[in-house]
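Complex shown without one protein chain; remaining protein chains in place.
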Amino acid sequence: MTLDLQNYNVRTDLAVDAKEMAEKRYNAPISGVDEEITESDGIKITRLNVHNDEGSRLIGRVKGHYVTLEVPGLRDGDTGLQGRVAEALAREFEDFLTLIGIGKTKSVLVVGLGNWNVTPDSLGPLVVENILVTRHYFELVPDQVAPGYRQLSAIAPGVLGVTGIESSEIVQGIIDRTKPDLIIAVDALASRSLERVNTTIQIADIGIHPGSGIGNKRRGLTKEVLGVPCIAIGVPTVCYASTIVNNAIDMMKKHLDKETNQTKEIIGMLDDMPEQERLGLVKEVLEPLGHDLIVTPKEIDKFIEDMANIVATGLNAALHEAVDTTNVGDYTH
Amino acid sequence: MTLDLQNYNVRTDLAVDAKEMAEKRYNAPISGVDEEITESDGIKITRLNVHNDEGSRLIGRVKGHYVTLEVPGLRDGDTGLQGRVAEALAREFEDFLTLIGIGKTKSVLVVGLGNWNVTPDSLGPLVVENILVTRHYFELVPDQVAPGYRQLSAIAPGVLGVTGIESSEIVQGIIDRTKPDLIIAVDALASRSLERVNTTIQIADIGIHPGSGIGNKRRGLTKEVLGVPCIAIGVPTVCYASTIVNNAIDMMKKHLDKETNQTKEIIGMLDDMPEQERLGLVKEVLEPLGHDLIVTPKEIDKFIEDMANIVATGLNAALHEAVDTTNVGDYTH
Amino acid sequence: MTLDLQNYNVRTDLAVDAKEMAEKRYNAPISGVDEEITESDGIKITRLNVHNDEGSRLIGRVKGHYVTLEVPGLRDGDTGLQGRVAEALAREFEDFLTLIGIGKTKSVLVVGLGNWNVTPDSLGPLVVENILVTRHYFELVPDQVAPGYRQLSAIAPGVLGVTGIESSEIVQGIIDRTKPDLIIAVDALASRSLERVNTTIQIADIGIHPGSGIGNKRRGLTKEVLGVPCIAIGVPTVCYASTIVNNAIDMMKKHLDKETNQTKEIIGMLDDMPEQERLGLVKEVLEPLGHDLIVTPKEIDKFIEDMANIVATGLNAALHEAVDTTNVGDYTH
Partner (left out) sequence: MTLDLQNYNVRTDLAVDAKEMAEKRYNAPISGVDEEITESDGIKITRLNVHNDEGSRLIGRVKGHYVTLEVPGLRDGDTGLQGRVAEALAREFEDFLTLIGIGKTKSVLVVGLGNWNVTPDSLGPLVVENILVTRHYFELVPDQVAPGYRQLSAIAPGVLGVTGIESSEIVQGIIDRTKPDLIIAVDALASRSLERVNTTIQIADIGIHPGSGIGNKRRGLTKEVLGVPCIAIGVPTVCYASTIVNNAIDMMKKHLDKETNQTKEIIGMLDDMPEQERLGLVKEVLEPLGHDLIVTPKEIDKFIEDMANIVATGLNAALHEAVDTTNVGDYTH
């Protein structure tokens, strides 16, 4: 009842989640983490910069830039809003490219992580299908490529359980052959906050780290591993059930706190509930199906499709100068 | 904060769930409910007969026969076991037909409830696709129908949000036109126990009642409504997230109970937590996404496909004398 | 070798095809058929009015209005053009409603014919999924329906081989229950001209006649059968292989004609090739797979999806006054 209990802990792949949790835990702003928030037209953009080791340790994320778009309105399926989010994503992504010094002629490989047959994990492969790839034109008919396009390729490497090969090994093999200047890895994430599921897009210049995302990644996609910079784009498509149960326990504590404010000893007892016991409780609730259970809206198929379309549209506009917000939809379906 | 809290209560469509909950609540066997359990080859079959009003009231189910097949092994994707479950389902279903007096030449309409574009709700339409329909042969070339087949038709009427028409109205319209002797309604259900999700099949001679199933049914498919007997076949494909949270709260109560057995006043306070407050807690955990959140294994697409295949194979064998367990797979895909 | 040879004849569901064939056969304009053609922005619109029995006999179509939108550019997947076609379809359809006297408050049932599991036949069900249905709001919360919407419902009745029931019987049953003022039947068609496949939309006030469309319809959906007017919307998604073979034989004749203009007796022989022999040739080429073979672009999945989206978007704009070409996309996916 020790090691595998970790599976029953709160899990999130979002930096904004992690920062919120840290602020709550320490009841103070987190040093080493800069934050800038803008909001307009229903789109809230948070730019986090984890710039030193202390900030990294406090929020449990590696150093780097994290841009998060939060758009609660996406839950309503409004196609007009979807278009505006794609535009905002394109702008943020262009800024990101400038920030890390990737110019307009650098070649890019988009990697769509996940399993196209497992709906909540299919975001990456769906994005790949809609990327406006051009690398083959540069290879086969270089003199016929119109200006305003860069070399762009895309791959959905599949998941370990289907291929028997780590995604990172497949991607490394392709990088060795095709020598892109930048990797963009798109993945479905887990969030700890239900309201961020299917309404949030995170861009980060830290690549993909082992254990992140919904699928089972044992090795990362980072500059250290790949030898090429890797930007990660993630969309939370699920909460883990364990998160919900943990939330319920927290809520219950607060409730009792309020009810029993005269009974100091009880509060103490609750506060002292050892981590092991708490996780044991979570485990008991989720037995026998275990830690892979996800919480999701019933209409997940449609949400994933919409988010994949937004991400692909935004990336196409950001990566090809000739593609912009007036014609950005012409290349996806 | 009154009416809509009902959505945050524990919800189950399974009679075995309901009976377990009642036994726990009353801490006694439930009168008016007969139970017979057999188990062999990894398949547990529970036959419940709710035979009087008291039993009905105690477990919150209408009077009738409920047969439940529970097969935990189905979670492992073993196709051999899947075949044996289809056989067991066929046998149980044949007994059921005898029980309610539907002979071998009576015509049957299978109704697959649910939405084929919403994975957890797609069980019914998937079953319909694999039913060995024959009605058109009886209509067009009656003298060429081989012996051993009955008139069988099948329809997936869609869901209210897509059609704008209640499923029951569509089915009634078709019954008026085609005059079947029996309706079999197949639907995806919610269970309160995670271990029954995607491992359980329930047969009941009570039809479909309003509010049951995953989709939004406002009117039922019962003998009273349709004028024809209706057998319901249900497979739980999800738990509602509210169920998980309720379970977590119960577990927390038990835990505190144990820890604080010296503090009687606290126990009292917990036991007395008014229903309203408990539901308020559940609601708080699940806000803002609300009561439609489901808990499911990530691999739901494959589970649903397997279960639909088992149900269709079992029904084909039970309904056509000429189709049996040696050739039962020849007609489905 | 007589009756079943009919399957090997040239088949088309398009009135413009039929008129072209008739003009070629008789080498003259067809009396009793009025034609009006407009063309702008890459969209050619042909309005045929078959207004007497002679016209009907000559082109082999029942009397009525046929509006055809031809858009060769649709083959290139340009989403901007797709939007303009949806707008043109909406305008033409509104005119059509005026023409046959269906006012803005009349209730409508959209019927999506075909099989959602057979890609070339899935157009109708795909359109149904994207229709903005409202009937349930009128039934359940009539005082909350915003102005500018009419009662709209939609159904995909499935195909005979899957349901065992004629589509027309299912539709009749639903009409009896829900009393719509107008039926719109959407179906995938066959064309005799390859260039019209997936680039053409036909609207006709004649309903669906037996044997039309890709699926196997034995009974029609017409005002005579249903008691309610029925507008048919059809998109050719395939050519039958027999059509291609027939075209090849015609071409071969012409070729020999040219080559052998000195050999009058040969020409005569070719011209005299009895219909039976010609069909026998076609049959021989297509044996053993027979008459259900279709000719289609490899990328049929994407073409069908695009066309379904155009039709649904156009219908939503035409049927609801509050939905227009600026927000027409907000309700489909």
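Read from first to last, the chains carry the letters A, B and C; within each, the first residue is number 1.
To be clear about the criterion, a contact is a pair of C-beta atoms (placed from the backbone, for glycine too) under 8 Å apart; a residue touches a chain by one contact, two chains touch by 3 or more.
This is a predicted model, so every value here is computed, not measured.
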{"item": "Option from C:Ile131, C:Ile155 or C:Leu286 whose C-beta touches the chain left out", "value": "C:Leu286"}
{"item": "Which residue of C:Glu70, C:Asp121, C:Glu169 or C:Asp187 touches the chain not shown here", "value": "C:Asp121"}
{"item": "Candidate in contact with the missing chain, chosen from A:Asp41, A:Asp176 or A:Glu277", "value": "A:Asp176"}
{"item": "Hidden partner chain, touching residue among B:Asp13, B:Glu87 or B:Asp306", "value": "B:Asp306"}
{"item": "Residues in chain C touching the chain absent from view", "value": "72, 75, 117-121, 194-195, 197, 214, 238, 241, 244-245, 247-249, 251-252, 255-256, 259-260, 263, 265-266, 269-270, 277, 281-282, 284-289, 292-302"}
{"item": "Interface residues of chain A (partner: the chain not displayed)", "value": "116-117, 128-129, 133-136, 140, 151-158, 160-166, 169-170, 172-178, 218"}
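The rule we apply is simple: only the chains that are shown with their structure count from here on.
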{"item": "Fraction-based call for chain B against chain A, same above half, different below", "value": "same"}
{"item": "Angle (degrees, nearest 5) of the CA superposition of chain A onto chain C", "value": "180"}
{"item": "Where chain A and chain C are represented by their mean Cα positions, the distance between them in whole Å", "value": "44"}
{"item": "Shared interface positions of chain C, touching two or more other chains", "value": "none"}
